[in-house]
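A single protein chain has been omitted; all remaining protein chains appear in their positions.
Chain IDs A, B and C follow the sequence of writing; residue 1 opens each chain.
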Amino acid sequence: MTLTCIMLALLFAGGSAWRAENHWQGSAKWLALIALALLATVFAVFVMSASNDFAQLQVLSRVSWIESFNIEYSIALDQLSIVLITLTWLLAIICVLVSWYEIQSNVGFYYFNLLLTIAGIIGVFVAVDMFLFFFFWEVMLLPMTAIIAIWGHENRQFAALKFFIFTQVSSLLMLVAIIGTGYFHLMQTGQLSFYYPDWLLLDIPLSISQYLMFGFFIAFAVKLPSVPVHSWLPDAHTQAPTAGSVLLAGVLLKTGAYGLIRFVIFLFPQASLQFAPIAATLAVVSIVYGAKMAFAQQDFKRLVAYSSISHMGFVMLALFAFNSTAYQGAIVTLVAHGLSSAALFSLAGMIYQRIHSRNLTDMGGFWQSAPRMGGFALAFAGAAFGLPGLANFIGEFFSLVGAFQVMPAFTIIAALGLIGSAIYGMVLFQTSFQGAAKQDIIDLQLRELLICGSLLLMLLAIGLYPTLLLKFSFGV
Amino acid sequence: MTSIPLFHVLILSSLLFVIGFIGVVARKNTLFMLMSLEVMLNAVGVAFIGAGSVWQQADGQVMFILILTLAAAEVAVGLALLIRMQKKYRSLDIDALNQMKG
Amino acid sequence: MLANFASIDSLFYLAGLVAVIASLKVVTGNNTVHALLYLVVSLLAVAVCFYLMGAPFAAGLEVIVYAGAILVLFVFAVLMFGLGADETANAPQNKNVANMFGAMFLAFALLIEIVIIINNADLQQNLQANVIDSKAVGIMLYGPYLLAVEIASFLLLAGLLAGYHYAKPDVTRGPL
Partner (left out) sequence: MNVLLASLPFYPFVSFLLLIFFGKRLSWRLAATISVSSMAISALVSAILLFELSVTKNQVMTANLWHWFELSYAMGSSDVNVRFYLDGLSAVMISVVTGVGFLIHLFAAIYMKSDVNFSRFMAYMNLFIVAMLILVLADNLVLLYLGWEGVGLCSFLLIGFWYQEQSNVLAARKAFIVTRIGDTSMAIGLLLLFNSFGQLNIEAVTLLAEQANSLSAGTNAESADNIYWIALLLLGGAVGKSAQLPLQTWLPDAMAGPTPVSALIHAATMVTAGVYLIARMHGIFLLAPEVMNYVAWLGALTLLLAGIAALAQTDIKRVLAYSTMSQIGYMMLALGAGAWTAGVFHLMTHAFFKALLFLTAGAVIYALHHQQNLFKMGGLLKKLPFESSLFIIGLICLMALPGTSGFFSKEAIIAQLWSSDTAGPMLWWCAILGALLTSIYSCRLFFLGFLGKARFNENVQLKKSSLLRTSLIILALLSLFGGLIPLDLTLVFSSVMNLPLAQLTEPTWLHTVAIITPFIGMVFSWFYFKSYRISHLAGKEHILQPNNGRFVVFCRQGLGFDGLYKKLFIMPYQWLAQINKNDIFDQIIMLNAWYVGLWHDALVLVQNGSLRWYLAAFGLAIMLLLGVSLL
């Protein structure tokens, strides 16, 4: 119930921010910030005080929604969703902070879209009725498209359209798979059901489940994204406003991974096992190819976008290794990448606000005038190439250790991605902050220091004391 | 008394129809296009009346009356639009109205 | 045979010929008023045909409503356009011969096809001499076709309103 209220409150806060901005200039961002902070606190208190231990999926509410198809409004929480929702809250607040001065037009509507996206994302992480899941999946998609299309950079319409089409087409496949599985439930038990725990009890023969799994897999692989369906990501990331990129990289991609864990692997274990070699191949290709493509980019945000593809490859590899170390690695990588890529995109936004360019050739020698920014850039680039002591290292190390036990050959190639990541990390940091000073920029201000500092602290905390996250361990 | 073959009536009807068609397609002047439309409608009327006469049914004439009302309404609206068009474009050239291209 | 042919039938063919020629003049004419007059001629000729085909009521309507009312509407509209003597110079002309030729070709092909179809339909009947009078038509109109009549009346009303609306000179309204 509380969760439903939180989602509705987000929607309400978004709506009132939209209205309020029309009357009092500059009120929307405060409203959004306060609402997010408040609701995050409510969520934290709710989770802490709940009597359930969330190691298993705890169904929180179940209400009939569309009776004739036996579709329910049912939401549930477990540790996986708690971790990801917490990440969502953190990044949502970061998003509001980074758009503080960046968004100048249609401010109220912007915050409405932002909060709506966040509500949708939270919905995706808690829905256990598959139809509801699909509903939230779409809710999350539309305002995000609007954010890209309205407040993006020069080529925003194209990027938004590409993002929309990719996600929409893939989610249609998922819809087919959802209906297919529901129909299978009808065939087997005589009753239509879209309730996830019901589906877990299904015994689907491999010949059918491999197709159903494939439908889900494609939707989530597009979202993750994995080569060869990754190409929406660089465009969307590059063109989105800073907060859009942060949200995309930080949380939206995680819904793909979340779906892979919860629906593909848990619903269709056999089919997934059979599919593992292909998935691992895709993962390895993503890792190496993403790193290589990142090196080739001239655009700061595009480079980070390709690095995201590379990192998400580790997640996919880990997920299809089917052991607990790899799972932990995947989850830590999710959180770590959420934080580090959010940080890098925020930095890109800060640089863009100063020099009005994302092009690496326009940058250089910023360390001279902005040493604090340089320090943070180095730290975040370090996180991206897996510097030990930061969270990403733990994630990648766990993923590799876990995956190595199952498929050493793939893992060795994946490890080569470490070299690639060092190369693009160096290119990113050195071309922007080292070399001859091309122009002087203003160093980080208090608000920006707060953003970067908090992200770095979290990365360090997870990197040095990963037990924080690893408590949430997941059995196979 | 008479023995006009239906065949000939239909030939006449199609002749008129095709003439009207040529007018609609080939003329640029919208007023002429409207007139050609009248010719076409008329041609259809001929066919209906002929058919009604062959089978001794009043339906043919009923249809003709309906066509007549249609023609009246069409001409009223068409001419009104034409007046608009003349005011806006100072021309009756149908090709001036091609803004709705893809 | 010849006598028969010469009396009524030939009148029909003659009227048909007049209708066709007048229609051709309508389609090809340059002067609006002339074309309108040709159209009247065409309609009157068709009315004759109707009469000969045993539909005097329809013929009457054709003369009164079509040639009388509708074409008068045309004439008034033409008057409102204020096309003067320079109309032939200013009116859009068909200079493009290929365009005309294309339309002609299309029309010819269509005509040939229709004729072949009519021919293939193997219509042996001749027209009956019996007159279908206005009573029969009226019974039909207010019997089975009542709904159609109502719809037609609505159509006329709509035409009336639309005609009024569009033709009304109104400076406050936007273009079109």
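Observations, loosely collected:
Operating definition for what follows: a contact is a pair of C-beta atoms (placed from the backbone, for glycine too) under 8 Å apart; a residue touches a chain by one contact, two chains touch by 3 or more.
In this text the structure is predicted, and so the values were computed from the model without any measurement.
The hidden chain, counted over the whole complex, makes contact with A, B, C.
Annotation: of A:345, A:367 or A:380, A:367 touches the absent chain (contact as defined above). Touch with the chain that is not drawn comes from one residue among A:200, A:296 or A:442, which is A:296.
The residue from A:231, A:274, A:353 or A:454 that touches the chain not shown here is A:231.
The chain omitted from view is touched by exactly one of A:3, A:344 or A:394, namely A:394. By the touch criterion stated above, the residues of chain A touching the omitted chain are 227-231, 234, 292-293, 295-297, 323-325, 365, 367-368, 371, 375, 378, 382, 387-389, 393-394, 397-398, 400-401, 404-405, 408, 411-412, 415-416, 418-419, 422-423, 426-427, 430, 433-437, 464-467, 470. Residues of chain B in contact with the chain left out of this view: 21, 24-26, 28, 94-95, 97-102.
Touching the omitted chain from chain C are residues 102-103, 106-107, 109-110, 113-114, 116-117, 120.
Quick note on the criterion: only the chains that are shown with their structure count from here on.
Taking the mean of the C-alpha atoms as each chain's centre, chain A and chain B sit 64 Å apart. In chain C, no residue reaches two or more other chains under the touch definition. Interface residues of chain B, counted against chain C in their complex, comprise 1-12, 14-23, 25-29, 31-32, 34-36, 38-39, 42, 45-46, 49-50, 52-54, 56-62, 64-66, 68-77, 79-84, 86, 88, 91-95. Chain C makes touch with chain B in their complex at residues 4, 8-9, 12-13, 16, 19-20, 23-24, 26-27, 29, 32, 35-36, 39, 42-43, 46, 49-50, 52-55, 57-58, 61-62, 65-66, 69-70, 73-74, 77-78, 80-81, 91-94, 99-100, 103-104, 106-108, 110-111, 114-115, 118-119, 123-130, 132, 136-137, 139-141, 145, 148, 152-153, 155-156, 158-160, 162-167, 175-176.
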